[in-house]
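One structure follows; several queries about it will come next.
Only one protein chain is missing; all other protein chains are in place.
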Amino acid sequence: METPLQQQVVQISPSRIGWLRFRKNPMTLIGAIVLVIFILAAIFAPFLTSYDPDKVQMAERLAGPSAAHWFGTDEVGRDIFARILYGARLSLGMGISVVVIAGVLGTCIGAVAGFYGKALGQTIMRIMDIMLAFPSLVLAMALTASLGANLFNAMLAIAIVKIPVYVRLARSETLVVKEKLFVKASISFGLSKFWIIMRHVIPNVIAPIIIQVTIDLGDAILLIATLGFLGLGAQPPTPEWGSMINTGWQYFMDQWWYPTFPGCAIFLATLSFNLLGDGLRDMLDPKSIR
Amino acid sequence: MLLDVTELSISFKSIYGYAKILDNISLNINKGEIVGIVGESGSGKSVTALSILGLLANNASVDGGSIMYAGKDLLTMREKEIQNLRGKEIGMVFQEPMTALNPTMKIGKQLANVIRKHRDVSRQEALALAVESLRDVQIPDPETVANKYPFQLSGGMRQRVVIALAMSAPPKLLIADEPTTALDVTVQDEILKLMKKLTVEKKTSILFITHDLGVVSKLCDRVYVMYGGKIVESGLTKEVLYQSKHPYTKGLIESIPENKAKEQPLKVIEGEAFNPKKRPAGCIFYDRCPLHSDKCKTAPPIAHFGETHWTSCWEVD
Partner (left out) sequence: MLEVNNLVKAFDKVVAADHVSFRIPKGETYGLVGESGSGKSTIGNMIIGLLEPTSGEIILDGKNLWLKSRYERPKDGKIQVVFQDPQSSLDARMTIKQIVTEPLRALPREERKEKSQRGFLAQLMKTVGLSEDHLDRSPHEFSGGQRQRIAIARAIISDPEFIILDEPTSALDVSVQAQILNLLKTLQRERQLTYLFISHDMSVIQYMCDRVGVLYHGKLVEEADTESLFASPKEAYTKRLLESLPRLFERV
């Protein structure tokens, strides 16, 4: 029996509801704006600064923030502002690709695990359980250390570490969708399981995945930076925010700008992704209808 | 008169828009009566029930009217005052028994808690009274059941427990919103008989909301037929069901497959269920009425048939 409120819902599509809610949430908007700024900064880095982030200029080393160097310079005279902009390319670029790969792979594995159940599903889930037993940072560190400390391996490690979450998420959503009548209807038409997973399961499972991706982006950026800070990720002279702090923290007392600006960059980037993720979750969650 | 609803209008506002759900409805219940409100989706019957006890969602606004109970208007009462009435004088039973019961608390304890709220008794006494009230709703072996959790009971049993909860004061008025819709027909039969019995024993009046005309014929003394937030016909049950005057009521009775010749198609009411966002200016049933004419573009008058029976339509004599 439909209630009057449900009847009103009949006229509005799910996407319009989502957009209306998105507009109402200021934090999400702020997160989105900050993120856009970062992305633009990363894309247009060469236009926003005339400095080469790798150019060593010993004469200007450890200079404070000034008109010439907005964020100051590091211990070999490289402009920190430039390094942050180019670093944004690294952090955002790496972060996004890592999470997207983990998301896509994880969703596919999870959907299969959920749909096929029994032996295959259980095996997959137990493997995921083992992976999840380790704190993500520790596992990433271990993987990077054993594979060799460089940016590529750091990315690989983070991707591996992030996959189980998506597998779990995708699987539990798949289990729910599997029981829906339209999936049963498709089975009753004799359609292949592959078709059903691609056409019905994944589109209906994708919403929480996207939210998780946005949140994980923040976390990925943090992880890359952490590994960089620990010397396990990007290696100097690559302008990666974490490794900048790795070298920069010892200068903190006298040249506060050196570790601070990269630190702020990490903080803001992570925060804006998190805010966006929260907002997206509210937007896409069908249960919070008011 | 126990409850007197006069010209009640309620609308809902949400990000989807604004919709008027109840449009100037008036109904009443007297002591010892079982009154039914029957309607389909979009009729506003559930909203009517919820508004009595102030249980509407935050985005509902009352646009006019009053709900008089014991000389006071429930709509203007403060939350605290209404809270005192809830359960004690006006009880409510909903469609889904699982949502009314706390899944992590034993049945006996839940009942005892409610009893202690309404009556000044000790914990042991309350537990004993709880078992008694379970017996009243014809639950076999009430002592054992009192020790069980809701998930251990069947749907029918749970609904009996909910009725026991609602009747624990006992209240003067019980509002039942589709209490048997989710139950098997044999269980429904027992619950309906139970409710009739309780009315007599505890002198509780019942306002019974349903979409099932058969249930109305079995249980209710009087009935209101609602469509699109308006009452289109009202009277004694036998008048409304067997001497129906409004085209909607007639149409409803004709669409029921009961007792219809198999070779003939059912006479249908054309069109889809009422959409509160497309409220017509005149008669509410205009779009779907087989008798509609230009007259019906203005609100129809009330036509009376005898003391108790009336309907709102242009096409009746």
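Letters A and B mark the chains as written, and numbering starts fresh at 1 in each.
The working rule: a residue touches a chain if its C-beta (ideal position, glycine included) is under 8 Å from a C-beta of that chain, and two chains touch if they have at least 3 such contacts.
None of the values given here were measured: they were computed from a predicted structure.
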Candidate in contact with the missing chain, chosen from B:Leu74, B:Leu213, B:Cys283 or B:Cys313: B:Leu213
Selected from B:Glu96, B:Asp189 or B:Asp287 as touching the chain missing from the view: B:Asp189
Sole residue of B:Lys31, B:Lys117, B:Lys197 or B:Lys260 that reaches the chain not shown, by the stated touch rule: B:Lys260
Interface residues of chain B (partner: the chain not displayed): 40-41, 155, 184-189, 192, 211-215, 217-219, 241, 251-260, 262, 265-270, 272-273
Touch list for chain A against the chain that is not drawn: 1-2, 7, 9-14, 180-182, 184-191, 195, 200, 203-204
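Rule of thumb we're sticking to: only the chains that are shown with their structure count from here on.
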Whole-Å gap between the CA centroids of chain A and chain B: 51
